[in-house]
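The complex is shown incomplete by one protein chain, all other protein chains being positioned as in the whole.
By letter and in written order, the chains are A, B and C; residue numbering begins at 1 in each of them.
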Amino acid sequence: MTIPVTIRLQEADFDTAREVAAMSAGRTDVGAVVSFSGVCRGGADGDAIDALTLEHYPGMAEAEISRHVEEALTRWPLFGVTVIHRYGRIVPGENIVLVVTASSHRQAAFEAAEFLMDYLKTRAPFWKREESAAGTNWVDAAAHDDAAAARWTKS
Amino acid sequence: MTIPVTIRLQEADFDTAREVAAMSAGRTDVGAVVSFSGVCRGGADGDAIDALTLEHYPGMAEAEISRHVEEALTRWPLFGVTVIHRYGRIVPGENIVLVVTASSHRQAAFEAAEFLMDYLKTRAPFWKREESAAGTNWVDAAAHDDAAAARWTKS
Amino acid sequence: MKVVYFAWVRERIGKAEETVEPPAEVRTVGDLIGWLAGRGETYAYAFETPRVIRAAIDHAHVPPETMIAGAREIAFFPPMTGG
Partner (left out) sequence: MKVVYFAWVRERIGKAEETVEPPAEVRTVGDLIGWLAGRGETYAYAFETPRVIRAAIDHAHVPPETMIAGAREIAFFPPMTGG
């Protein structure tokens, strides 16, 4: 059986609900579907942001995401994986990223989704720039994201 | 701020996509939305099932789920929680359960969703009976579900 | 005292609920299981393996050593398999 894998990098927004529904539509082997949506936040009062601009490295971004999806497929018994990552200008409330995983067991679906998100945060070649009243600035990488990604390293 | 909590026990199927969409619609404080859908599986060739019937303990089921949602709200910084659990007869491909969590951070949203699912599996008063060509039988509790739930016990 | 049964406990006993009047020496949930098991064949079958039976008093899980005094509704059922 071929495992359905969808990987899309796109400027346009996407419909989380439709992607989640598509994962299990018409199937009776999928027991568990986990979705993660990353949504652009407006920020707190003091540092409200007007928009994010996501720059990416075309070609490498697709290659990196594909490699990590392949790794997830070897680690967990998955029936399907969807990864969508946007680039370009994104305003608060809009989607940034979506990961959907399907498996017969919930633990596999949860772990694979977390694994993919941790890697997208730290290894996929995307860079966020924030626009706010104070101007624009590149978002710093978070140390806790590196720590989260490190838990998946085979020892 | 009141955190939107939706808890529903119902016989009718539900629309996962709509519930996920509702969690972040019109909000700019939610950075991460995690959903888990448990779907009725048809079973493998040897033990294909025709349907599940879920029995529940009215009153206690609502009380147990509410208690666990309250606990999740004290453990993680959540912006919203949705729990829907069906009862009655469910055929392969239909939904059984849905948990949606929203937070500003992905780790909190993932952990809260896993916590709620682990507890629903082991503590919420629902019982599954399978119908197959061989007759009907009550599903045994899985030891790995108890082990998964035990990880959340405060030591 | 109202007692309710679920899943195969209910099926084996053949009823979903009943009102019982156990004697005064039946003080705990465990005592009540033992007393119910002695009420006939169907009860003996339902409670044949007491360690797998789960109990709730007034909608909250309780261990077998819990006192039943003051309980409005006591439920007995197998390990849960929801989710």
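As a convention for this text, contacts are C-beta pairs under 8 Å (C-beta built on N, C-alpha and C of every residue); 3 or more make two chains touch, one makes a residue touch a chain.
Given the structure is predicted, the values throughout are model-derived calculations rather than measurements.
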>> In the complete complex, the chain left out here touches which of the visible ones?
In response: A
> Which one touches the absent chain: A:Gly43, A:Gly93 or A:Pro125?
Replying inline: A:Pro125
>> Counting contacts across the full complex, list the positions on chain A that touch the omitted chain.
In response: 38, 54-57, 59-61, 63-64, 85, 96-97, 117, 120-129, 138-142, 145
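Simple rule for what comes next: only the chains that are shown with their structure count from here on.
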>> I'd like the Å distance between the centres of chain B and chain C, where a centre is the mean of that chain's Cα atoms.
In response: 26
>> Can you work out the whole-Å distance between the CA centroids of chain A and chain B?
In response: 23
> Which parts of chain C, given as residue numbers and ranges, touch two or more other chains?
Replying inline: 83
> Which chain A residues touch at least two other chains?
Replying inline: 106
